[in-house]
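Take a look at the structure below.
What you see is the complex with one protein chain gone and the rest in place.
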Amino acid sequence: MTAVLEASELVSGYGEVEILHGVSLRLDIGEIVAIIGPNGAGKSTLMKAIFGLLKVKSGTVRLESEDITGMSPERIVRKGMCYVPQSENVFPSLSIRENLEMGAFTRRDGFRHRLDEIYALFPDLAQRPQLRAGKLSGGQRQMLALARALMLDPKVLLLDEPTASLAPKMVDDIFATIRNINQTGVAILIVEQNAKEALSICHRAYVLAGGNNRLEGTGPELLASEEVGKLYLGT
Amino acid sequence: MTKLRAVLGADGLGGRLKGERLLTPLTFLVITATVILMPAERSGWDVNGVINFLAFFATFVAIYGIFALGLNVQWGYTGVFNFGIMAFFLVGANTAAIITKPPASSEYVQYVGGFGDKLAFLPILGSDQWLPFLFGIAGAAVFAGVLAFLLSIPTLRLREDYLAIATIGIAELLRRITIEEPGLVNGTRGLTGIPRPLGDLVSTSDYKFVMLGIAVVTLVLVYVAVERGIRSPWGRVLRALREDELATAASGKNVFAFKSQGFVVGAMIMGIGGAIYAYANGAVSPDTFTHFFGTFIFWAMLMVGGSGNNKGAVMGAYVVWGFWTITLQLQGYTSEHPGPLGLSLPVVLQSRIFFIRDFLLGALIVVVLLLRPQGLLPEERRVSIWVERHAKGPPGARPPPAEQAESPPD
Partner (left out) sequence: MAIIDEAAYGRFRERLRDYQQLVGQFFGGPGLFIVFLGVGLWALISRTDAFVIGVVAGSVFALGAIGLTLIYGVLKFAHFAHGDSMMLAAYLAFFALTGVMVGERTDTQVLPWSLSDLPGATEPILNFSFGYGLLIAMAIAAAVMVAVFILLDRLIYRPLRRRGSSIVTFAIASLGVAIAMRSLILILWASFPRFYVAGIRPTTDLPFGVRIVTDQIFIFAASLVLAALVYLLLFRTRLGKAMRATADNPELALASGISTDRVIIWTWVVGGVSVGIAGVMLALQAQLKPELGFILLLPLFAATILGGIGSPQGAFVGGMIVGITEEVAVTLGFLSPGYKFSVAFVILILILLLRPQGLFGAKT
């Protein structure tokens, strides 16, 4: 199985402070891979480093065998990898439609077509496309954030804690949507605080702690693991 | 703002010049040398003339140093972004003037106050020489403080840029009032003939040295008071506040009260500065107080000298006022009276030397922000009087341990 996204020995952080001390992961085509771990483990930092939002001090990131380490997000987006931040992931003063327009900013053609496809995947958003995104509920906003990132038909989707601060019903909806998106062929890397749910929908997962790889395995494996259970699942 | 920073890459303070350690002493030397040598050369090496000139120069350095210290308390320590220094300058100077002047006598000169004659009531030799002036200083401080307090209520909770605009507006409003209400401080004509403290002690020609002494003594007193205050428990809360408002609030301190107090104390210092200015200048008028001269120049002094640092504030006053005076001197070098090495300004430049000076000052501020934002004397780490007295080894040798802000004596 060829890896569509590969990170090796990434060292990165904020300014002088080093958070990741050499983290590696692999995402294969069509997979959902989850990254779980305690707070401060560096999960979000890892995602930002992969996406070019943080300086990578050493290590590499490869997207379909192309080295994209340190590339600017604008270019990475054009290469087919999109990112949904944990919070503030929509443009509040823009309408739903405008948000989606911005998601497809670098797209030259086929915008209308893609918009219709997205509206089909997210029927709620199609209801009132002129509505200002700032007025949406938490769950609707997450949906919009996901939809925005999909406008460019990415091969890889990076999701940073998509269910943070959502009601349980919305959490289920979001995970269902993530599964749907994956079915359409998008490989998804997802950072999650909600370890149990994340492990139940993913193919494989990595456990991160203190800026290092701790464990790795398939979803069911880690769900069953006692160590993971005690530390992160509360069992 | 945070987002923009993160996106475009925050990599800490930039701009390290070569030979950085030499910058401060070199600047000091250059300014001092020029300030002494230029007038000396121009007056034909007349020692007396130079000494007189330097006395005036030093007096105003001291006065502006007081303002810079006040601004440092407001901004460097409390973190209040005050662009309306002119307001406290104006209030302080005018209050001192109307307290110490005799009552308004003619129909062409009107103002309130005029207690000058009545304040010399202590049965001590020549109390009319110093007592009214102490009242003047006290009055200036009180009024400036009250103004600051009243202002703090609506404005202190504003974000910094809004606060800046609001303070500009207030300063402008106050100036407007002094112009539009001629009964207050004689409108556009302003107040002249402000009496001189200790004026009768010496001859008129020697008075400048007395004034210099007064200004310097006041500066020293203010400096010592601020240095002490900032090491007290109150001062530590103030600085904790500036570093992290949220954390300070979380430890139970009434953030607003402390900010207000810092703002008021700084304003009172500025009021005192205004009073001394009034005594030294002998006259005040609305024209004296412009946004450039009443506000911006003090910010320039603090930024150049080093914000968060009292020595820096005074140093900044010295450097900026030195620069100001030197350009004034440059104006004298015309083709008829060339300077050293035949230096003379073409008329085209000479007639606009003031504007060139203003331009350079504006550019200087930008350059300082870009290349040396910490100023000439960077912020020193202060701990507390107790620690400095009891700690082994020189202060600053080891970074002080993270401190909890203690409850100040309320």
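Chains here go by letter, A and B, matching the order in which they are written, and residues are numbered from 1 within each.
In this text, a residue touches a chain if its C-beta (ideal position, glycine included) is under 8 Å from a C-beta of that chain, and two chains touch if they have at least 3 such contacts.
Everything numeric in this text was worked out from a predicted model, so none of it was measured.
*Asks:* Check the whole complex and report which displayed chains the hidden chain contacts.
*Replies:* A, B
*Asks:* Which of these, A:58, A:106, A:165 or A:184, touches the one chain of the complex that we don't see?
*Replies:* A:106
*Asks:* Determine which one of A:40, A:92, A:168 or A:210 touches the chain that has been left out.
*Replies:* Within the whole complex, the residue contacting the unshown chain is A:92.
*Asks:* Going by the contact rule already stated, which one of A:152, A:174, A:187 or A:208 would touch the omitted chain in the full complex?
*Replies:* A:152
*Asks:* One chain is left out of this view; which of B:57, B:77, B:234 or B:296 touches it in the full complex?
*Replies:* B:296
*Asks:* Where does chain B touch the missing chain, residue by residue?
*Replies:* Answer for chain B: residues 1, 3-14, 81, 83, 154-155, 158-162, 164-166, 168-170, 172-173, 176, 179-180, 291-292, 296, 299, 303, 347-348, 351-352, 355-356, 358-359, 361-366, 369-370, 373 touch the chain left out.
*Asks:* For chain A, which residues lie in contact with the unshown chain of the complex?
*Replies:* Those residues of chain A that touch the unshown chain are 51, 53, 72-74, 77-78, 82-83, 85, 88-94, 98, 101-103, 105-106, 132, 134, 148, 152.
The criterion applied here is as follows: only the chains that are shown with their structure count from here on.
*Asks:* Starting from the mean Cα coordinates of chain A and chain B, work out the distance between those two points in Å.
*Replies:* 54
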